[in-house]
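A single protein chain has been omitted; all remaining protein chains appear in their positions.
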Amino acid sequence: MSDLTLDAVDRSGAIAEAFDELTGGTRADFFRKAVIGGAALTAALETPAAAQPRNTAKDVAILQFDLGLEYLQAAMYSEAERLGEVSPKTLEWSRVVGANERGHVEAIRGLLGRDAVKSPSFNFRGVTEDDRVFTETAVAFEDLTAALLKTQAVQVDSRRVLTALASLHSVEARHAAWIRHIAGIVPAADAFDQPTSKARVVKLVDSTNFVTSAPRTRGRRQPGYTG
Amino acid sequence: MSSLGENSRDLTRGQLLVRGVVGTGALAAGGILVAGLPKLAVSRPSREQDDRVLEWLLQVEYLQEAFYTDADRRGALDGELREFASLVAEQERAHVAELEEALGANKSSKRPDFDFGDATTNRDEFIPAAVELEEIAVSAFNGKVPNLTKPRVLTAMKIVSVEARHVGWARDLAGRNPAPQPADSPATQDQTEAAMKNTGFME
Partner (left out) sequence: MRHTRRTGLGAAFALAGLLIVAAVAVVIAGASSGPSAAEPVLPASPRSALAPENVPLGPRPAAYWAPVLAATAAHQEPAGQAVVADVPARTPEGTTNIVLVLGEAERRAGELWVRARVPGEPDDVRGWMPRSALGGYTPVHARLVIDRKRLTATLWRNGRRVFRAVVGIGAPATPTPSGHFYVRNQLHRYRRPFYGPVAFGTSARSAEASDWPAGGFVGIHGTDRPDLIPGRVSAGCIRMTNRDILRLARLMPVGTPVRVE
C-alpha cells in the first residue's frame, strides 16, 4: 500500500474545495497533509462534537423548531406510556415511538450544540389518558412532523443537516403509518406526501394548548434547609 | 494530468482528478473504508446530476412497481394483504410516472424484467419481500436526496415519505417493529444494488 496524501492527489484543489463546502472549511488544512487510510486520518476522524462546522442562522432556527416539536412528541408519548391508560397496541406504539422521539431530542440537541433550546413545559390535558383522543392526536402530529421536515429539507443551507433531517423524516413517516394502522385508518393515503409550513405546525400546537408556563421549581429565597 | 476513457464527461472534476493521478489498486482499509470503496463525494448538485440520480431511483421504483402490480394482478392474496398490494401498486405506479416525467427525454433506462416466483402469491413470502423492497427504497432515497437540487429534493422526499409509510405498514403486518431505529441509514449505490440482487427478483 502506498501512502498517499490528499495534497498529492488534490492537485487542482477540487477535493479540498468540495470538502470545505461539506465541512465549512475547518479542517481542510489538516486533511491536506493527512495520509489517506492511515492512522493519522483514523484518529483525525474521531472529531469531538465541538469541532463540527457551525450551523448557519437559518439552519439553527430550523433545528430549534424541530427540537421543540420533538420535545412535545417525546413528552406526550412518554407520558402515555407512563400512565398506561391507552390500549395495548397504542401502549406498545408509545413505548417504541417515545423512545425514538427521545432519541431524536438527543440527536437534534447534538446537532445544535450550544444553540440547543430547553424543553417547554407541557400539560396534555387528558389526551394521554384516552386511547381514541391520543391516537387521533398522535396521527396528527406524526403526519404533520413528516410534512414539516419536507419543507425544511428544501430550506436548509447545509447538506449535512439535510442528510440528518432526511434520516429522521422517514422514521416519522414509519411512526405515522403505524399509528394510523392501529387507529384503523389507511397508513398511506396518497402516493405523494405533501410538505407543510411552520405556521401550520404552530397552529396545531396552539390549538392543543399543550404548552404551558413552566412550573417554578427554581427560587431565589434564602434556603431554609436544615443545613 | 489524467487520461480517462469513458464517462469522463460524467465525472466531476474531483473524480477525474483522483482517477487520473491515483490509478488503479486498492487501499488497505484502515477501518475507514468499507468493502467496495465509497465513492468520492465531491459533486455539487446540478440538473445534470439530478437526472442521473433520478434515473437510478427509477430503477428502484421499477422493481417495486412490478412486484406489487404482479401481486395485484395475480390476485392470490386476500384480506388486508390484498388491499395493501393493490393500494401500494397504484402508488408505486404513480412514483414511476412522476420520475419518468421528471426525466422526460433524458430517461435512458428501460423497465427491467423481474421474476417474482411465489413471492407475489404466497402470503408468507409476500410480506417479508414487501418489507425488504420497501427498506431498499427508503435507504436508497435517503442516500441520494442530499445530492439533488432543491426542487428534486422535494420530489424525492414526497416519495420516500410514502415508501416509509409502506415499510411501516408492511412491518406491522409482518408482526415486526415498524420503526426499530430512531434514524434511518442512507444507503450507498453499491449497497442498494447488492440488496436488490439479494432479493432474487432481478433477472
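Lettered A and B in written order, each chain numbered from 1.
Here is the rule we go by: a residue touches a chain if its C-beta (ideal position, glycine included) is under 8 Å from a C-beta of that chain, and two chains touch if they have at least 3 such contacts.
Quick caveat, the model's predicted, so the values are computed rather than measured.
S.K.: From the list A:D59, A:E79 or A:E142, which touches the chain that is not on show?
M.R.: Hidden-chain contact among the options goes to A:E79.
S.K.: Of the residues B:S43, B:S86 or B:T121, I need the one that contacts the missing chain.
M.R.: B:S43
S.K.: Mind listing the subunit A residues that contact the chain we can't see here?
M.R.: 4, 6, 9, 15, 18-19, 22-23, 27, 31, 34, 36, 41-42, 44-49, 51-53, 74-75, 78-79, 82-85, 98-107, 110-111, 119, 121-124, 126, 129, 159-161, 163-164, 166-168, 210, 212, 215-227
S.K.: Which positions on subunit B touch the chain that was left off?
M.R.: 6-7, 10-12, 15, 18-19, 22-27, 29-43, 49, 52-53, 56, 132, 135-136, 139, 142-144, 146-147, 181-191, 193-195, 198
As a working rule, only the chains that are shown with their structure count from here on.
S.K.: Using the average of all C-alpha atoms in each chain as its centre, how far is it in Å between subunit A and subunit B?
M.R.: 24
S.K.: In the complex formed with subunit A, which residues of subunit B make contact?
M.R.: Touch list, subunit B to subunit A: 1, 12-14, 17-18, 21-22, 27-33, 40-44, 87-88, 90-91, 94-95, 98, 138, 141-142, 145-146, 150, 153-154, 157-169, 171-172, 177-179, 181-186.
S.K.: In their shared complex, at which residues does subunit A touch subunit B?
M.R.: Spelled out, the residues of subunit A in touch with subunit B are 1, 4, 8-12, 14-15, 17-19, 21-22, 36-39, 41-42, 45, 96-97, 99-101, 103-104, 107, 146, 149-150, 153-154, 159, 162-164, 166-171, 173-178, 181, 186-188, 190-195.
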